[in-house]
Structure formats: structure tokens, C-alpha cells
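Of the protein chains in this complex, all but one are displayed in their positions.
Coming up: subunit A.
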Amino acid sequence: MADADPFDSALDLLRRLNPKHTSDHLNALITLAPDLAEDLLSSVDQPLTVKRCKQSGRDYLLCDYNRDGDSYRSPWSNQFDPPLDEGGAGGVGAGGSEGAGEGAIPGERVRKMEIKANEAFDIYRELYYEGGVSSVYFWNLDDGFAGVVLLKKSAPQGGSSQGVWDSIHVFEASERGRTTTYRLTSTVILSLSSSNNTLGEMDLSGNMTRQIEQELPVETDESHIANIGRLVEDMELKMRNLLQEVYFGKAKDVVGDLRTIGSLSEGQRDRETHRGIIGSMASR
């Protein structure tokens, strides 16, 4: 048997260990295999951090795509905090275009789209999340541009249950004349927990990732925002349904497979019927 690639093994491990502590496992893996650090940090999604923009007073989200060293760029002001040294700024150099993660500042046209996208997803956030924080970051590519749409919402503190939702939608837009191909990779990190005397502690946490590719007509730069908006909106609807199915359907069913509330001898016939239904659903 061929030796497994250490990077693939690290990803496999992260897919198995408790997703509530992915950041800790990631740090442990980097200590173990420092040469995997860069690849792991750019491919493993972690819960988003919120920061307040000093210029606009508005909150924005931090990720690898608006980071330059220890500084992060606010989508509202386009300024880095803490400010970058003069001449140390990243951005679109003469030849460089794929500068994400190195403090890439989008070119003028792409920044204009980025501003519009932030306005649009701010409305999207209010309509779907009724709170929370959103941020959109764009950067230039050789044949188009790319970006990330981030959304975060935490359940109000104080109740007996807690919840945090993080959406991370990374896309590449390859422009070809009147059409553009969008490749979207979406991850939702959802942590839920509940604790009280009768229930004890219950933690239901994890992440799910889905990808989609679509070629869509583009007339103006405004159509890019609309196309990306629809793609993200459809994807989030799909993923919300999927999360609902896995968190509250599948996980609950497995508990019922481990222990049955009803008596097994009495429920034999019922269970076989049930298995038949599950079987026919799985084979659809």
C-alpha cells in the first residue's frame, strides 16, 4: 500500500476529531508537522472572529483573505488595523494577482464591486439572520476575480441553549466575454449546545461543506453581485436544510439505533417496516 499523503491524513484527522475544537486540533497538527501549516491554514475553515472598524464603527469579520501579517482590512473603510507599514502593503502588484492571505487589496474595479457586495450582503444578513455580522472580501485573479462572503450570528447569551452559525463562501469568477463561470465552495460551521438538570449536557456541533459550479450571463459588474447573491442564497438554503436533516434527523435516529425507548421484542415488526423505509430512502 502506498504511503498516505500527510496533508490528506491531517485533513482526514480533522474530519474525525471533535469539530467543536477544530482550531485546537489544527494548532496541534501544525506543531506536529510545521511544513503543513500554510496548506492547512488556507484549507481548514475555523469559526470567524469579529472586529470593530475604527473608521466606520461597524463590525467586520476576520479571515485569511483580509489578513496581512497581524493586520486585517475592514471592508467598510478599506483600511488595515493595525495600519500597515508604508511600502509594506500587499495588494495587486505589477504581476501578482492571487494575493489573498497576503493582504491583497483589490484593484479599483474589483474594490467597487466589493463595496456593492458588502452593501448587498448587509441587506441579505438582515433579512435572513436578523442580526449578526457580514463581510465580503474580493481580490483580483488573472482571468477575473475571487472573493469570500462571510456571515456570523450568535444566539443571544443567557438562555439554557447556545448557538453560533458561521458561513464561509469562497468563490472564483472566471470571466469569459458575456458569461462568467462561478466556482463556489461553501462551509457552514454550526455549534449548538444545551444544558440543564434534566437533560444534562448536550452538544451538537460541526461543519459541512458543499461545492457548486455555474456559468451565468453577465452584462455589467452589477450582474456579478446579483449572480453571486443568488448562488450564495441558494446554497445557504440548501445547506440549512441539510444541517437540519443531519443535526436533528440523522443524529437523533442514530441515538434511536443505539437504544430503543420501546421494547425490542414487541417492536420487532415495527422496526423491520421502518428499516424498509430507510432502505428505500437511501436507495433513491
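Everything below uses one rule, namely that a residue touches a chain if its C-beta (ideal position, glycine included) is under 8 Å from a C-beta of that chain, and two chains touch if they have at least 3 such contacts; residues count from 1.
To be clear about the criterion, contacts and distances are computed from a predicted model.
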| item | value |
| --- | --- |
| The complex's invisible chain, by UniProt name, from "glutathione transferase", "F-actin-capping protein subunit alpha", "Carboxypeptidase O" or "Arginine-hydroxylase NDUFAF5, mitochondrial" | "F-actin-capping protein subunit alpha" |
| Which residue of A:L48, A:L141, A:L184 or A:I225 touches the chain not shown here | A:I225 |
| Residue among A:A37, A:A155 or A:I212 that touches the chain left out of view | A:A155 |
| Among A:D68, A:E172 or A:E236, the residue in touch with the chain that has been omitted | A:E236 |
| Positions on subunit A where the hidden chain makes contact | 3-6, 8-10, 12-20, 22, 25, 28-29, 31-33, 58-59, 116, 119-120, 122-124, 126-131, 153-156, 159, 161-165, 190, 192, 194, 198-210, 222, 225-227, 229-230, 233, 236-237, 240-241, 243-244, 246-248, 250-252, 254-255, 257-261, 263-265, 282 |
